[in-house]
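What follows is part of the complex, with its chains left where they were.
As written, the chains take the letters A, B, C and D, and residue 1 is the first residue of each chain.
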Amino acid sequence: MDIKKIKENIVFWVIKSAAFLNLLALTIFLFFLVKNGISAISWKFLVLPPRDMMTKGGIMPCIVGTLVLSLGSIIVSLPLGVGAAIYLCEYAKQGKMLRIIRLGINNLAGVPSIVFGLFGLAFFATYLHFKVSILTGILTLGLLSLPVIIGTSEEAIRSVPDTYKEASIALGATKWQTIYKIILPSAIPGIMTGVILSISRVAGETAAIMYTAAVFYSPHLPTSIFQPVMALPYHIYVLATAGTNIDKTRPLQYGTALVLVGLIFLMNFIAIMIRSKKQAKN
Amino acid sequence: MYTHLQQEILELRDLVLKMATRVKDALGMTIDAFSKMDANLAQEIIAGDDRINELEVRIDKTCLKLLALEAPVAKDLRFIIGCMRASIDLERMGDETANVAQATIVLSLKPILPFYSRLETMGQRSKTMLEKAIEAFFAPDPDLALNVCKMDCNVNELYSKIIKEIIEYMYNETPAIERSVYCINIARRFERISDLATNIAESAVFISRGINIKHYCQFDNRS
Amino acid sequence: MKKRSIQNSISKIIPMPLAFSPLWPFIPICNLRDFSLLLNKGRSPNTQIQGEGSLLSYKTKDNIIKYLFFLCALVSVLVLGLIVYFLFIEGVPIFKVVSFKDFLFGKYWYPTSDPPSFGILPLFLGSIYVTGLSSVFSIPLGVLTAIYLAEIANPKTRSIIKPIIELLAALPSVVIGFFGMVVVAPFLQKYLDLDTGLNMFNAALMLAFMSIPTICSISEDAIYSVPRELKEGSLALGATHLQTIIRVILPASISGISTGVILGMSRAIGETMVVLMVAGGAAMIPESIFDPVRPMPASIAAEMGEAPYHSEHYFALFAIGIVLFFLTLIFNLIADHISHKYKQVGASTL
Amino acid sequence: MEHKKKIQVKDLDFFYGENQVLYNINLDIPEKKVTALIGPSGCGKSTFLRCLNRMNDLIPGIKVRGKIILDGQDIYDTGVDVVKLRSKVGMVFQKPNPFPKSIFENVAYGFRIKGIKDKDFIDERVKTSLRMAGLWEEVHDRLSSSALGLSGGQQQRLCIARAVAVEPEVLLMDEPASALDPIATKKIEELIYELKKEFTIVIVTHNMQQAARVADYTAFFLMGKLIEFDKTENIFTSPRKKETEDYITGRFG
């Protein structure tokens, strides 16, 4: 009997230390990031463009670029994603077509972002002659985030109980009235969560924009969507690996990383709030 | 909460009350008819028995329906069963009044005999018992009901005395033999009516306390 | 249908995102308010169930709407097809230069030397090794943490740690790569006495750090969604908590856990920035875990900038993309298969 | 049958794909009475009920043969407007399923989808419907709070109010109290008792005692066939068929 108990204690101790290890890693990570990054961040850092071969100045164009790219990608992916989710949940009938679509979505979700980058480069930039530009970046990132949007929207729509649907239909509503008046309103918090999560994923995405939208350095903001932009993640990569004076720009690197991480954490935090509010309601 | 079962039980109660009132009235009229030797009234009573029978059938049906459809328990169940029993007893009482009325018609053709007034008293007693039993049933009042049970002994005593008296009378007045036999029958009817009233009182105890005092005439035999 | 309200009502009828959508020209026909008014005009309600010829029956409209949504759903398949198509268009020409077998099993990747050599075996193995090594860290840590969160931690701890783990999943890989480069690499170099801290081991650590959240949160969902009834059923039979976890809860959630593991690995294998920044970038078959490697995504990312358009090098990089694509495809198919075959079990519902 | 027939079902066969689940059902549903459908699980009660407002149409691959005549018109005629039919034949489901909207909006939903805008009219009807469902007293001071905050029993009564609001003539109920506790169930039963003054009610129930308590007529189904249809009283005191007797006395199975 006691042996059972001891065994149980040992195993639980191991499990707990595994969890602890995770937290420890995260703590170390954040510790270094914040410790080294916080000093670089200032008002000027946020609102000025880089200067002197990017060794001085701020990261304003990068922030703007990242925001433009991620918001733009959502405009592409949201209608398509929600539409697809509605089709999958409400209209699709069991069969070959559905299987194919599902397979498509699932595998699209697994395509590495670098492959999306290659695709964007070959299709949008080259084949459609969009060049390396915001438009190319938005479309590439939009497609990249499409599966996420479809997935979360589908989940949100599915979590609307079937009985709502039946009730609405039984009251004499048409199918579209039911979707529009009952299903979508209930699903919106879920969809919003998905949207924010996908923005945050897109904002940190580097490989997909390297050869499609991001530019090494541009002192000015782009004036049309056919121009390339700077972006935070790419900026970090550039400063850390390809800059002229890697060690000298280290504080800038930390600062940029911290801004990016802060931005992403903020969005995730909002998403989590929305979700927990929704859960509390149920 | 006020349920439709309660509603239906109230309706059942009304039915039983109606039947009880009819029987009570019939008994009153019977005693009247007997005391006044009123053959017409007696005829009326006999005719009225059908309506009592009809009520019995209705009550039976209602009870069966309630038992089948509502799965009553506790007070409701006891009340329904009590009603079933009471309706049987009341129906029987109706029959007995009709019997007395029948005898009255025969007797009304001849002069009255000396013990008629005693018989009437007995009728009155049984009527009182019936009234009290009905009161106890609908209250429901177990103590009153127990009183009714105890009154039965009085009536039984009275009955024995009357019978003895009538038999003695028969020895002396041979021509009145047939009428005397009728009178014995009437006495017997009244005695039965008080027995049946006792039954109703027993049902009243059953309804209010859930105990069966048949054959015991006291409360405490709960197992 | 009157013209006046169309523009106005789009925004009322159509959810905001759809109103912005490129599809909006199709949408006015679904203006249902006008439609239902038409349908009911001049009729006392509920007297007849016979439909009458309205301008456009709601059935037609429902059909059109359905069609639109179907097109949305088809986009994913279409894009996947386009991806394959363009990868092949841009990647296949390399096989005019080098045979498929040499490409896959060639031991030397010198795309810029003369003559160039396009053997991706070092890159391929680099990917496999680094992913394998990272799994050694990430699978036990991820799954154990999931067990901790779902079963052992008290609800309050769980409600704090779970979101943190999810936040971790959102960390951009470039930042992780940056961390590996500027913090972990010097540390390793110093304490393990290596030539460079940028090596396979470091990359594996960082990849593990990246994929643990994926593994952990999917596994945790699976474990947590094992019905309470099953757990109580076991405890009520006199099983200890550990016995319950091992004999009932893990078997019941194994499919979710495996899905998480595979998706985590798939994420690691396709990950670019981390390996690009910390793996060291040497295109050779590694001999020890402290050797630098150059996994496939890193090669693509690093060299695409230098490869002239439609050069052999350019084609070769796309060909690596093809390999990478199919590699992850296989992983995804496996995950898909598992999660379908072993559906989550629950208390029976009637 | 002594009462006016509201719905006449004639020779109804029903198939899910190849699988026939209703066989030649003939049944007249009396007006403003409660008709209960009982029978063992899977005997086709729900399917039959859902034929009455064509909710089955949502399921692909079904086939219907025979006639269901509502007020003289076959609801399976081509040209019948299903949407209109459903607002004439309302339905209440097993689990309370109020929309995640306010109490008021739940009841008003039927008018919203009809495009009715008249606020006074809607206010009035919402109030009447809530009254009818015996919910007005409990909710009149929080009409604009979420319907999900109500208890299960209240939610179910809200669903009844919602169905009643659009003034259907027939109300179909598929085990409306099976997800509720006994006290809430009792309330629903009493409510059904009240509602039959206004509506023709058809109710599926697993609970035989419930059928006994609320229904005027009872239909017993077995394996897709209608075995017996009679006054509830007769079914429960002296059924004509042995199968019915066995089922209601628990000797079945």
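Operating definition for what follows: contacts are C-beta pairs under 8 Å (C-beta built on N, C-alpha and C of every residue); 3 or more make two chains touch, one makes a residue touch a chain.
Quick caveat, the model's predicted, so the values are computed rather than measured.
> For the entire complex in this file, put down the subunit formula using the displayed labels.
Full-complex copy numbers, labelled as displayed: A x1, B x2, C x1, D x2.
Note that only the chains that are shown with their structure count from here on.
> Hey, which chain ends up farthest from chain C, C-alpha centres compared?
Looking at centroid distances, B is the chain farthest away.
> Taking all protein C-alpha atoms shown, work out their mean, then name the chain whose own C-alpha mean is nearest to it.
Most central by this criterion: D.
> Go ahead and note the Å separation of the Cα centroids belonging to chain A and chain C.
11
> What whole-number Å value describes the gap between the mean CA coordinates of chain B and chain D?
Chain centroid spacing, chain B to chain D, equals 49 Å.
> Just how far, in Å, is the C-alpha centre of chain B from the one of chain A?
Here chain A and chain B have centroids separated by 90 Å.
> Residues touching two or more other chains, restricted to chain D: which are they?
83-85, 87, 113-114, 166
> Could you pull out the residues of chain C that touch at least 2 other chains?
In chain C, 36, 58 touch at least two other chains.
> Flag every residue of chain D that touches chain B in the complex, lowest number first.
Within the complex, chain D contacts chain B at residues 186-187, 190, 193, 209, 212-213, 232-233, 236-237.
> Mind listing the chain D positions that touch chain A in their complex?
It is residues 53, 55, 58, 60, 83-87, 90-91, 93, 95, 97, 99-101, 109-110, 112-114, 146, 148, 159, 162-163, 166 of chain D that touch chain A.
> Contact residues on chain C for chain A in the complex?
Interface residues on the chain C side: 13, 15, 17-18, 20-23, 30, 32, 36, 58, 61-62, 65-66, 68-80, 82-83, 86-87, 89-90, 140-141, 144-145, 147-149, 152-153, 161, 163-168, 170-179, 181-183, 209, 212, 216, 240-242, 263, 266, 269-273, 276-277, 297, 300-301, 304-305, 309, 317-318, 321, 324-325, 328-329, 331-333, 335-336.
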